[in-house]
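Complex shown without one protein chain; remaining protein chains in place.
Chains here go by letter, A, B and C, matching the order in which they are written, and residues are numbered from 1 within each.
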Amino acid sequence: MSDQVKLKAAILGASGYTGAETVRLLRAHPHVEAVAATGHSLAGKQLSQIFPHLAGPTDLLVVKAGDVDWSQIDVAFSCLPHGTSQDLIETLPDHVKVVDLSADYRLRDADLYAETYGRDHLNPARTAAVKYGLPEWRGTSLTGETLVACPGCYPTATLLALLPLMQGAIDPEHIIIDAKSGVSGAGRGLKEGNLFSEAAEGTHPYGIGTHRHAPEIEQELNLQAGRSDIGVTFTPHLLPMVRGELITAHVRGDVGQIQTALETQYADAPFVTVLPLGSSPPDTKHVRGTNNCRIAVYPDRVKGRVVVIAVIDNLVKGSSGQAIQNLNLMMGWDETLGLDHLQAVFP
Amino acid sequence: MSDQVKLKAAILGASGYTGAETVRLLRAHPHVEAVAATGHSLAGKQLSQIFPHLAGPTDLLVVKAGDVDWSQIDVAFSCLPHGTSQDLIETLPDHVKVVDLSADYRLRDADLYAETYGRDHLNPARTAAVKYGLPEWRGTSLTGETLVACPGCYPTATLLALLPLMQGAIDPEHIIIDAKSGVSGAGRGLKEGNLFSEAAEGTHPYGIGTHRHAPEIEQELNLQAGRSDIGVTFTPHLLPMVRGELITAHVRGDVGQIQTALETQYADAPFVTVLPLGSSPPDTKHVRGTNNCRIAVYPDRVKGRVVVIAVIDNLVKGSSGQAIQNLNLMMGWDETLGLDHLQAVFP
Amino acid sequence: MSDQVKLKAAILGASGYTGAETVRLLRAHPHVEAVAATGHSLAGKQLSQIFPHLAGPTDLLVVKAGDVDWSQIDVAFSCLPHGTSQDLIETLPDHVKVVDLSADYRLRDADLYAETYGRDHLNPARTAAVKYGLPEWRGTSLTGETLVACPGCYPTATLLALLPLMQGAIDPEHIIIDAKSGVSGAGRGLKEGNLFSEAAEGTHPYGIGTHRHAPEIEQELNLQAGRSDIGVTFTPHLLPMVRGELITAHVRGDVGQIQTALETQYADAPFVTVLPLGSSPPDTKHVRGTNNCRIAVYPDRVKGRVVVIAVIDNLVKGSSGQAIQNLNLMMGWDETLGLDHLQAVFP
Partner (left out) sequence: MSDQVKLKAAILGASGYTGAETVRLLRAHPHVEAVAATGHSLAGKQLSQIFPHLAGPTDLLVVKAGDVDWSQIDVAFSCLPHGTSQDLIETLPDHVKVVDLSADYRLRDADLYAETYGRDHLNPARTAAVKYGLPEWRGTSLTGETLVACPGCYPTATLLALLPLMQGAIDPEHIIIDAKSGVSGAGRGLKEGNLFSEAAEGTHPYGIGTHRHAPEIEQELNLQAGRSDIGVTFTPHLLPMVRGELITAHVRGDVGQIQTALETQYADAPFVTVLPLGSSPPDTKHVRGTNNCRIAVYPDRVKGRVVVIAVIDNLVKGSSGQAIQNLNLMMGWDETLGLDHLQAVFP
């Protein structure tokens, strides 16, 4: 595919972190170019006024979504908040493919969506049918799709670690996910708790027993296990770092069997690495700035218990990078396009 | 007690963080003064050359332990590494009371000590008899003791949260402790992983299934439950912050019963606060620089599962502050002496 | 003075960082107790709901300033923004002593105030007469004052370092102040630039040539030099840390003479330490959480140039601690009351 026929992309909600990250990553994509950026309160500004690191020849003017000439757009990345996202997506013309980074089409059950997100879904039939875009699991089945829902950041790391184990490698009655995230996962919204002065040099859990990513994780685990009754403990913590997400899954099973299931599953996955048994533990910094996920398995001191660790960069594999990976698959391209040059920024 | 008869304290291993913190805290103690500081490679320096924040009129010269005039010393705080600590403690004259911040006298079973710490204990009989100084649980029983072993930082937070639950409030077969610590917990030793460039902006677990604090936690939980078979999962993580420790205990039981057991236990404890049900989660920063522990209880989304959170400052309640609290009790003083003025440094 | 007759203090603007810090520090003051806390949007909440670290028996209900029974108040600490501060202070009954932490009464010249802060001053005569409360320089002259203006954080560090040099030790035509501050100096206001995700792991200057603390610095330097034409370069930078302020003053003069002038000036100052020539450089962390200022002098490689460094904790010596020091002097008390127990939290 030559440059002349690059896909034209609109970034919806470009003034948030996932929007900016999508713009950044697309600059290196050989077949896609961002040509439109939308925002609400910041419409009228250049994107580089909001995010100086994006200054350069391909700077974009932020416009209201209603001012985009959709006839010129091939694909939209929706980086909008849930709710707002479906409100816009449902109005887009049919020819626009959509990669939705919000939570709006992740849950198949519109009732569960309403219960979890506090509003009715505009299009229950559509959300029931939309593919859940965890690329390592949907793969080429995404080719030709017109709307794909990107998993949440926590579900991405969690499901990559646990989905391969749902055919019997672990006991689904005993799944405890203790999760840790950098502050960028909370987005660019202005809250005291996200101020440097408050988030630095401390940590706390949040959303214990109530986090919205838990139903999403359960949906996919049940689907994979062919069950509907699996419930998981999911306890996220806010850490004083910008990027990075680590999940610690406390499970029951056999270490060797778990390791084999993971290695087998991801033998050919370009972005998922299963570390050999006995490796030193993965650090979020080893994947920072990349679309990679690293997984490692450890025996616990209590017989029969196993600890599975997974790390990702929440803004790349947990969000914008995975969105591009999904678009690649929707278009029938190599899933690594525009992503394989990323290398971890360490230290 | 007037100033003239202040207890004279020696700080063994004053060139580490717990040594420096003990010196700092003792400066505000009405009945104790640090008069000697020992070190090995740094002997001959003023303490303020090693730790400029300790400059002042009560600055101390660091000397080798062999050069201390023990006849002038009433109490020794051992901030030495395990092994080195017992080697010195066992040589001290009988009149010197000892508060040991190392791991050397925490485990009652010398075989377990040898297995855990990789060397034989010099004095198995003594370690079997030494009081484990978790002051909220030993209280006035410490009065008159000549050697008290201070709990590790992780065990302190963990046991404060779980000991009250071992009489039936939780199922001892299902205890999973996911722990998070700031980097100061690793001490002042020079390792690449503790460099700012490597520890900042990332997180990783360590010692999965093998951390030395697990046997210590199990010892005390079993003792309290009147059992010997309780095993716990203990998975610590290194966080990019200096001070602070948070433990997330995933347990099974009834939220109300657990809350009641904790509130009852600590109704009169000056340094332990059990937050009301429904509180926003405790943050390590809320106790930074203090001898306080905050505990909170949350229902999980899976019926029957409960999450108990505890936060401490690892260098104060998890180490030097608790050591002073123990000395207070050994001396028959109010346990809050020299500690009750500490207030959390926030933000 | 016994507890029965403790001074009753109101904290105006208690929902900001300097308000919270004043509450925190007053808890250790033997002669003052905070009995009222005011706020606007957060009125009706307990202070501990806003700042959990302040939970405890002396928790306060935040009320609107109009709802305070001023007849019960002896002293008000105004932690309000400039403008808002004078609007309230000018309405307080005469018996209420005021320590103003805002910028409202720092500039003697109401025209300069209007130019600098963009609004007219309500009481030009009063601001012209109010004592500028740099305690090391005003000392007992503050006794009996009813309103004292606390210096800004940057001016505090800068003036402590430079005022002693204005009698000839340095050339007033060549003063360049390159300043560095932690993010808490920006307060609790919600701005993208103060989010953890944006302030962490980076640094930038701000307010180059336009920062409001420059006229304040110039006012005091000129006053001390008996001149009116001294102008200074003042270039502040935001650093990825919470607390701490460091000023690097590039001046011209003789190292020995500068050192002597500083040592002489602060020989008896309880909170200012002039390090010996040749000392390793002061770090903001050496004074964190304290009311201390450390100053050090270094010869530059260019003959005749000298570098003077000063470090403070912007929230203590640069704000709430200094305010209490000022109150102590206003009351004729020892200036160290309630402040001398503070020790640097290191690491």
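Rule of thumb we're sticking to: a residue touches a chain if its C-beta (ideal position, glycine included) is under 8 Å from a C-beta of that chain, and two chains touch if they have at least 3 such contacts.
A quick note: this is a predicted structure, and the numbers were derived from the prediction, not measured.
Chemist: Quick one: say which of A:S184, A:T203, A:T233 or A:S319 touches the chain that got left out.
Modeler: A:S184
Chemist: Taking the full complex into account, find the residue in C:T18, C:T38 or C:S197 that is in contact with the omitted chain.
Modeler: C:S197
Chemist: List the residues of chain B that touch the chain left out of this view.
Modeler: Residues in contact with the chain left out: 17, 182-184, 186, 188, 190-192, 194-201, 240-242.
Chemist: For the chain that got dropped from the picture, name the residues of chain C it touches.
Modeler: 176, 178, 180, 182, 195, 197-198, 200-206, 208-210, 214, 231-235, 237, 239-244, 246, 248, 250, 281-286, 288, 298-302, 305, 307, 309, 311, 347
Chemist: Which positions on chain A touch the chain that was left off?
Modeler: The list for chain A reads 17, 20, 24, 27-28, 51-53, 55, 184, 200-201, 242-243, 273, 280, 282-283, 285-289, 341, 343-347.
The criterion applied here is as follows: only the chains that are shown with their structure count from here on.
Chemist: Which chain is most remote from chain C in terms of Cα centres?
Modeler: Looking at centroid distances, A is the chain farthest away.
Chemist: Please tell me the distance, in whole Å, between the geometric centres of chain A and chain B computed from their C-alpha atoms.
Modeler: 39
Chemist: Between chain A and chain C, what is the gap in Å from one C-alpha centre to the other?
Modeler: 45
Chemist: Just the number, please: Cα centre separation of chain B and chain C in whole Å.
Modeler: Those two chain centres are 36 Å apart.
Chemist: Find every residue in chain C that makes contact with two or more other chains and list them.
Modeler: Answer for chain C, listing residues that touch two or more other chains: 17, 184, 200-201, 242.
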